[in-house]
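Let me begin by presenting the structure, written as structure tokens, before commenting on it.
Note that this complex is displayed minus one protein chain, with the remaining chains in position.
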Amino acid sequence: MDITAKTAGELHDLLVQKEITSTELTHAFLDRVRRLEGQVQAYVTVTDKSALKRAAEVDAKIARGEAIGTLEGIPMALKDNMCTEGIRTTCSSKMLEEFVPPYSAEVAIRLQEAGAILLGKLNMDEFAMGSSTENSRFFPTHNPWDLERVPGGSSGGAAASVAAAEAVYALGSDTGGSIRQPAAFCGVVGMKPTYGAVSRYGLIAFASSLDQIGPLTKDVRDNALVMNAIAGHDRKDSTSVRFDKPDYTQFLGKNIKGLKIGIPREYFGEGIDSDVAKVIWDAVAALKDLGAEAEECSLPHTDYAMPAYYLIAPAECSSNLARYDGVRYGYRAEGDDLISMVRKTRAEGFGPEVKRRIMLGTYALSSGYYDAYYVKAQKVRTLIKQDFDQAFGTYDVLLSPTAPTVAFKFGEKSSNPLSMYLSDICTVPVNLAGIPGISIPAGFVGGLPVGLHLMGKAFDEGTLYQVAYAFEQHTGFHKVKPSTKEVAAHGLE
Amino acid sequence: MAWSDTYEMVCGVETHVELATKSKIFCGCTTEFGGEQNTHVCAVCSGLPGVLPVLNKEVVNLAIKAGLALNGEIAEFSKFDRKNYYYPDLPKNYQTSQYDLPICKNGWLEITVDGAKKRIGITRAHMEEDAGKLVHSGETITSSDESYVDYNRTGVPLLEIVSEPDLRSIAEVVAYLEQLVQILDYTQVSDCRLEQGSVRFDINVSLRPKGTSDLGTRTETKNLNSFASVRHCMEYETERQAEVLDAGDKVVQETRTWDEGKGITISLRSKEEAHDYRYFPEPDLVPLVIERSWVEEIRRTLPELPTERRMRYESLGLSEYDAGVLTSSRALADFFDEALSRYADAKILTNWVMGEFLRLLKANQQSVLDSPISPVQLAELLELIDKGSISGKIAKGVLEDMYATGKDAALIIKEKGLGQISDEAALAEIVEQVIAAHPQSVEDYRAGKERAIGFLVGQIMKATKGQANPSLVNKLLKEKLS
Partner (left out) sequence: MVKFVKISRQAVEHVALLARLELSEQEIGTYTEQLNTILDYAAILEKLDTSEVQPTAHAVPLHNVLREDEVRVSMPQEKVLQNAPDAENGFFRVPKIV
């Protein structure tokens, strides 16, 4: 029995039935990490000692006959932009290479209280800026389906770790598609919750009005289970919403007969690979088989979402990243006076993509351009939100590809920032509107996974889980794993 | 010839007031003054990666209260913005402040200079966070090789109050600032401890030829923290600008700093870019919607303000000057009012408060709030004088003892045996002894020299160490000698 292939739901049963211990489970994952990391490189930091210590505590609890929670004793990992007290948190940046937070992110605390076993911190595009994890200052993460290809980004480490079974599940963050696009590229389930559903406290900010934390999991049930643990109001985050948090698993297994699915035609424009589009249309057929009603619809301002996003996100990032100045924490370069110290620190501590966005954002906010760029983009944001509001007057869920293509090769897009930005074209509008979006495995093109993107009304993650689960159980794509043989061919096992 | 014969001064002031909350604006750290460096600091106010702010409700309450006391309009919708600039005392390298939708707009207050009343406009008042403190290795920032940063003050809540450029003389500026601080003190929006930097003034001043209406180029001198330094700084800066203009040169628009030691303002122009603060709405905080019921609830907590109080004192028969001194701080006026509730003669009370009481505070370098004498204790002392238990002269000494020991007047009088001898039998004996000892004076008096009785009274007072009741002594002497 390869226990690393199992879902959190399955592992919980095994723990409760005492068929395995959390310590055995944790060892199994740490072993696998050791064997695969040379190729996948999903982890920036592995916290084996503290993981085994936590596992022993959970085992002791089980031995005492106490009941354990659903996620208790189960190994997982966090994207390295979520602060963990006493464990270095780098954002895959030279700037924070040595940074050890004196506090933990709210999600880290909630998972710790749920008994999760933290295996380590996961690689990402530096400060979550990128769509391939090539912008990590340490090393790129490889796609377990094809090691020559990127895992997507910026939560590339999170998606790859789950796909390669180096963690049962992971938390990523999504500002313009950073959970969903890598989930699609790596063939796992990735949820970007409604803005305000999951606390951002302790998430190192990229673009505050767009960032959300969410789970990357092997299947839809696990995703709902992790959401149960992390979602809900947090008074430390002023943008966190008080809402009636449901048990997200209650939506699993509900049939989708009569459910209305809108397919915005703007999401199938040029740039969308025709093979990817075909997989999505097959998915639509499958959903219709299950009784859903699907039809084309229109979100007329979709084309304006990307340019608006590439003004708003950099503007916020230019301000959020101002604090990295070499004074209080992080990298510091030598300089004759304060200004030269700060300018050198930031020149050396940040990579090119981060600097590019800081430059763009600073420019968009600067005097004389603020109205033309920033305010204009915020007005466009209003129009995009209105598009969604209108569509959700008719449809329960909207559907699109998650990404226009399957995972691309290293270096393929890294020389042209704009072409890289366009890989988020289907996911970005969702962040601008603050609504939830999920990517689930929907098939393959050339042996590489394709993600189906479902978008829902604000705080209606439940319906997304309902549709996603029905689709998953009907098609079974989530059960196809990157083959051990293929991985072995690259010398992984 | 003074510059004021040629030029007219135009001045507006930005005042930063520390709001009297227990905790900081966006985190739970204490706002207490002092403390060892970097000990009133948490993840949030030190700007660690990933932290988020949560607004302190009391900051909004106090800002509304100040806005009402300054006759301003309280916004129905208000929001926070980020003001982006790099400085090491600013942990996030942006200050969370308010830009286009401040909590209060269009206020005013009234000043009186040389008997003339004038209304000074208040453009706006907005909430923001304070920065930290820099300590320099050398004497000044420019002569230092390195600086040290203490973030204890970062995140202390401030209200920035911006006046209209309505001020036309240094006297008006000082009157405006005094009046403003009084109002903030009365409303207890701030503890107004100027010496601790809880109120700071930025002075914008320009000159223009008399009779013209275009504004001249202004300079801004930042971070003055006393009325005296505002006065001295403005005397210097107006003189300096006048000399520049007289020489046919142009005043440079710039930020300057006041060097208290040298008594000059110094340009802070850096080689750096002109300021471009790149304000944008703070995404980590949500807007404020201020219902009118909230505003009315706060309006009901407004106390009697200094102007109303001065008028009440004047109606008790006090002079305008006395009423002004008594209302100069809320603490003093409260002290006076409490004493007045026990001792009804406002004039006598005023003489004692403004005379002996303030003299003692000044001599001990203490404020009314630190006074060891309570208003009730002062009232009791005055009652004892009225009852004839002690003379006014002795009462001054008693007040000093009260100040030193905190004891009640009656106890001090008893312990020190200071009570006046009002016992007729005891005094009569002394009177007879004195008459017997000074036959010449007795003869002089009987011969019609009225003044001789003064000598005899003096002798009796001497014999009783001043404790004899003077009116009783007079009465007894006259009886015996008639």
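By letter and in written order, the chains are A and B; residue numbering begins at 1 in each of them.
Note that a contact is a pair of C-beta atoms (placed from the backbone, for glycine too) under 8 Å apart; a residue touches a chain by one contact, two chains touch by 3 or more.
All figures in this text were calculated on a predicted structure; none of them were measured in a lab.
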| item | value |
| --- | --- |
| Contact with the hidden chain (one of A:Tyr169, A:Tyr304 or A:Phe392) | A:Tyr304 |
| From B:Ala171, B:Ala228, B:Val289 or B:Ala404, residue that would touch the chain that is not displayed | B:Val289 |
| Candidates B:Val13, B:Val41, B:Met234 or B:Ile460 - the one touching the absent chain | B:Val41 |
| Chain not shown: contacting residue from A:Ile20, A:Val100, A:Ala277 or A:Val480 | A:Val100 |
| Touch list for chain A against the chain that is not drawn | 98-100, 102, 194-196, 209-210, 235, 238-239, 241, 301, 303-304, 306-308, 310-311, 318, 322, 325-332, 335-344, 346-347, 350, 355-356, 358-360, 362-363, 366, 371-373, 375-383, 385, 417-418, 421, 431-434, 458 |
| Where the missing chain touches chain B, by residue | 21-23, 27-30, 36-43, 46, 54-60, 79, 86, 88, 134-136, 141-142, 144-151, 270, 272-273, 276, 278, 281, 283, 285-289 |
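Methods note: only the chains that are shown with their structure count from here on.
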| item | value |
| --- | --- |
| Rounded Å distance between chain A and chain B, as computed from the means of their C-alpha atoms | 57 |
| Partner chain B, residues of chain A touching it in the complex | 81-83, 89, 91, 96, 99, 101-103, 105, 200-205, 207-209, 235-239, 315-316, 318-319, 322-323, 325, 327-329, 338-339, 342, 362, 365-367, 370, 374 |
| Chain B - residues contacting chain A, complex | 43, 46-55, 82, 84, 86, 88, 91-94, 149, 272, 276, 278-280, 283-286 |
